[in-house]
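Structure incoming, see below.
Incomplete set of chains, arranged as in the complex.
Letters are used for the chains, namely A and B, taken in the order the chains are written, and counting of residues starts over at 1 for each.
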Amino acid sequence: MNTTERARLLTIYVGESDQWHHRPLFVEIVHRAHAAGLAGATAVRGFEGYGGTNEIHTLRLLSLTEDVPVAVTIIDTPERIDAFLPVLDEVMTGGMATVEDVDAIHYSARTPAHRFSWGLSTHHRDDLPASS
Amino acid sequence: MNTTERARLLTIYVGESDQWHHRPLFVEIVHRAHAAGLAGATAVRGFEGYGGTNEIHTLRLLSLTEDVPVAVTIIDTPERIDAFLPVLDEVMTGGMATVEDVDAIHYSARTPAHRFSWGLSTHHRDDLPASS
């Protein structure tokens, strides 16, 4: 069984080495999304890319370095995503994010014992809070 | 030369270790998309993430584990994507998918000998049907 609902997709672009108070920024973002009760967050590592000044608005000058870009994708209702943007704003000192409206399909477990797990593959779990 | 058309983008979020009848679920999904004749499917591995209960609808409780999240992106016409959703529903016992409308630009080969290849990089090809 599944249900469909309007949702909002927030994608946040940061560098893998960007830090927030001695913690990787993307970890802080996933932590804050989790603490805010958002439905899910996925971090994907790019392997090549750049950023730069452009005419949308004045941005800082970006340079090509060895830093790997990371895109964190967060999905939830429009209201919950909008409520999260000020929380995100606190830790973003550069970079960008995109917001778009999508339809979200939620699938239900058929067997009570089924557990759908996402998780840490490359980073210490100490950085994340205990499961809520 | 290229042509542009309205298309629908389906992104399916599963755990890399999720299984369907002893086969990785994301492989089953790519298999089913291929069998349904959908234009293309790409699986991307996230390296950090979580899911959890939220207020959109009641979902199973998710936990942080070592499972890596995988996002499978499938693009085709709205009609073909809609026709695929019941096929997808058969194998999804949890998790979520998003659907959004986009413009798709299709590029034509200039030389008849050009072959554009996508393919398996990390998994046995035995799991996939012979090319249709």
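Methods note: a contact is a pair of C-beta atoms (placed from the backbone, for glycine too) under 8 Å apart; a residue touches a chain by one contact, two chains touch by 3 or more.
It should be emphasised that the depicted structure is a prediction, and the values quoted were computed from it without experimental measurement.
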Given 2 placed copies of the single sequence, give me the total number of copies for the whole complex. 3
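Here is the rule we go by: only the chains that are shown with their structure count from here on.
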In steps of 5 degrees, what rotation angle do you get fitting chain A onto chain B on the CA atoms? 120
Determine the centre-to-centre distance between chain A and chain B, using the mean Cα coordinates as centres, and give it in whole Å. 20
Chain B partner contacts - residues on chain A that touch it in the complex: 2-3, 5, 7, 9, 26-27, 30, 34, 37-45, 73, 75-77, 80, 100-111, 114-123, 125, 128, 131-132
Residue numbers on chain B that touch chain A, as the complex places them: 13-15, 17-18, 44-52, 54-57, 59-69, 71, 85, 89, 92-100
